[in-house]
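Of the protein chains in this complex, all but one are displayed in their positions.
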Amino acid sequence: MTVNGYNISSMDGYTAGGGGSDPASLFSEERRRGLAAAFSRVGRALRELYARPASALGTTLVLVFFFMALFGPLIAPYSATEQIAGAARQAPSLQHLFGTDHLGRDVFSRVVLGARDILALAGLGTLLAVTIGTLVGMFSAYRGGWVDEISFRLFDSLLALPALLLALLLLGVVGPSRSSVLVVLVIVYVPIVARVVRSVVLSTKQKGFVEAARMQGESTASIVRRDIFPSVTPALTVEAALRFSYAIFLVASLGFLGVGVQPPNPDWGLMVSQARPYVSLTPWALYFPAIAIALLVIGVNLAADGLKRVLLPGRES
Amino acid sequence: MSRYVARRLAFLVITLLLTSLIVFVVTQWLPGDVARVILGREASEPALAALRAELGLDKPLPLQYLSWLGRFLTGDWGTSYSTGLPVRDLVLERAGNSTMLAGLTLLIAVPLSVFLGVVAGLKADKPLDATISIGSLAVVGLPEFVTGLILIEVLALRLHLFPANSSIRPGTGFFEALPQLVLPALTATFVLLAYVTRLTRAGVVEEMRQGYVRTATLKGLPRRTVVGRHVLRNALLPTITVLAISFGWLIGGLIVIENVFNYPGLGRLMTFAIDRRDLPLMQAITLLTVLVFALANLGADLLYAALNPRIRLE
Partner (left out) sequence: MASFSNVLEIDGLTVSYRRGQKSLDAVRNVSFSIAAGQSYGLVGESGSGKSTLALAIMQYLPENGLVTGGTIRLGGQDLAALPREQMQQVWRDQIKLVPQDPGASLNPSLRIGDQLDEALCDGNEARDELRQRSLEQLRQVRIADPERVAASYPHQLSGGMQQRVLIAMALARQPSLLILDEPTTNLDVTTEAVILDLVRDLVHGQRTAILYVSHNLGVVASICDRVAVLYAGELVEDLTPQQLRRRPLHPYTLGLLDSVPRLGQRAGVDPLLPIAGTIARLDALPAGCVFAPRCPIAQQLCRDLRPELEETPEGGLVRCHRWREIAAGMVDARADRPAAVASQNGVSGAASALRTEALVKHFPVRRTLAEALRRTPARQVHAVDGVSLQIGQQRTLGLVGESGSGKTTAARCIVGLVERTGGQVTLFDIALAPGLDRRDAAVLRRLQMVFQNPEEALNPHRTVGDVLQRPLMRLMGLSAGEARQQAGELLEAVRLSSAYLDRTPGQLSGGEKQRVAIARAFASNPDVLILDESVSALDVSVQASILNLLTELQAEQGSAYLFISHDLAAVSYLADDIAVMYLGQVVETGSAEQMLHPPFHPYSEALLSAVPRIDAAGPERIRLPGDLPSAIDLPSGCRFHTRCPRLLGDICRTQEPPWQETAPGHRYRCHIAPDELTAMQVSSGEQNGWPRREMGEASR
């Protein structure tokens, strides 16, 4: 039998320091394969999302808003802050698709340009929260012991504060600005993401293939990267989509309450609250940004639900 | 069961201590010199020093925290920077108003959402379920100010059923305030509805797959007995926890809703406090809310345990 044969050759390799041929090329090979696989996975996920009408609608909405965010300045006929002389309080027309507000700003332009604002803020916040939450959740759960115990007691306490209340408290203290909204998003969502990741890690940790890796003397970092992370990704993707939806919700709500993005930025929530006193004069200035928020949130939710059905089939809640 | 209760109580105490620590750190330590926050930029150094001594800010932080917590526990919640009024009276009066609103909301939302969730779960993957699920998905993330504005537009401005503005005078009773409460409560209902419906549905679907449902069906029991006697008993148990969690959402939602409808509750007081950087007011509102939320969670956990023989007979 052949297995016997390598007993000697392998000992040679061992004493020679192992490693062997060109790890760099292996890595890039692995990475290339990984990239190709990732692309085909995204393609497949999109195809499956478009297989159901609800998630197809959601995905389309999200893509439209992303398009607006990317190419907003090319679409918007006016700037977000330009107060067009003599054009205040105009009803929707060909000139001003969504009308103008009480200051004479073009509502269509503000809505289109606002997409970038809210998507960037909510997106970046989600990305940071998911990244930090994943790292914390994975290492804490994989290590276990008191580190895990303490960090999760603390997270539980943070979760005992309703998100919006915690956000308000923080913003009330540090003062409203874009960057503080970002920080707030991260603080509010890191514990939630970390918890989700933690529970997946804890269940994966006991599986045979992780224990086998431990018995091969793999380092913790390598086990987490190679064995645990891939198992976490589906749940994490769904969680990220949900967090994104809540982040949009939170950013808009904070804007509406006047403690988020500050005027004159075209923040949708802020636009709604600024238009409220003039609702009988310029209802369009209130309803178009509100509709934009509604469509974006519904789109993200439907897409997230579709993602969940694709990535975590059989999971109901 | 007694072990379980003891453990829950211990968790409650630890959670409250940690949260109060977080609130303390955020409101007392993060802003830097509280004395300067109160007295403003032009205050003289002796005046600042005097205030620091008065507020105990010259003591080490752990001591500050303990005395701050002690004062809060003994009912001394301090004086509002912006109004000069005792924080306790302000907060407790508004808390009463918020409680009325939350109570009405729960009264409408809980039976409705549980009912919808059960129906959707029993009709899983049928058109009715798809309608309920997609509908709840669509509204699950709508910010309250959007739903609130829609309701105002339709029910107040067009149909004139309820007032669009819900500002009530201090000391107004529940029934007197009822017309003003309906619209904000309906708005808050949407927040809970989607969430509770979805999770109730998930619970029902999950239980319908269990082996005991097969056992019950194969006893030849009619479907309504299988559902009523066997499935719901188990499926609605987790809903208790769901309701407790959604209570946290409700608190957040109410902050926005009270602002939309101009309703004088804690949420409106909170935004007022933030506008004025009124730290004692913010602290008191946050701590009280956290306490209520934590107690609600404890209550839910205990109820869950009492109804679940696997924990009760532990």
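Labels A and B are assigned to the chains in the order they are written; within every chain, residues are numbered from 1.
Here is the rule we go by: a residue touches a chain if its C-beta (ideal position, glycine included) is under 8 Å from a C-beta of that chain, and two chains touch if they have at least 3 such contacts.
Predicted model only: the values in this text are computed from it and were never measured.
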Of the residues A:213, A:235 or A:291, I need the one that contacts the missing chain. A:213
For a quick check of understanding: of B:185, B:216, B:240 or B:270, which residue touches the chain that isn't displayed? B:216
Residues of subunit A in contact with the chain not shown: 1-7, 9-10, 13-14, 16-21, 23, 26, 207-209, 211-218, 226-227, 230-231
Contact with the hidden chain only, please: which subunit B residues? 3, 6-7, 10, 210-212, 214-222, 229-230, 233-234, 237, 307-310, 313
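One rule holds in what follows: only the chains that are shown with their structure count from here on.
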Any idea how many Å lie between the Cα centroids of subunit A and subunit B? 25
Parts of subunit A lying in touch with subunit B, wherever the complex brings them together: 54, 153-154, 156-158, 160-165, 168-174, 245-246, 248-249, 252-253, 256-259, 269, 272-273, 286-287, 290, 293-294, 297-298, 300-302, 305, 316-317
What part of subunit B is in contact with subunit A in the complex they form? 14-16, 18-19, 21-23, 26-27, 30-31, 130, 134, 137-138, 140-146, 149-150, 198-199, 201-203, 205-206, 248-249, 251-253, 255-256, 259, 270-271, 273-275, 277, 279, 282, 286, 289-290, 293-294, 297
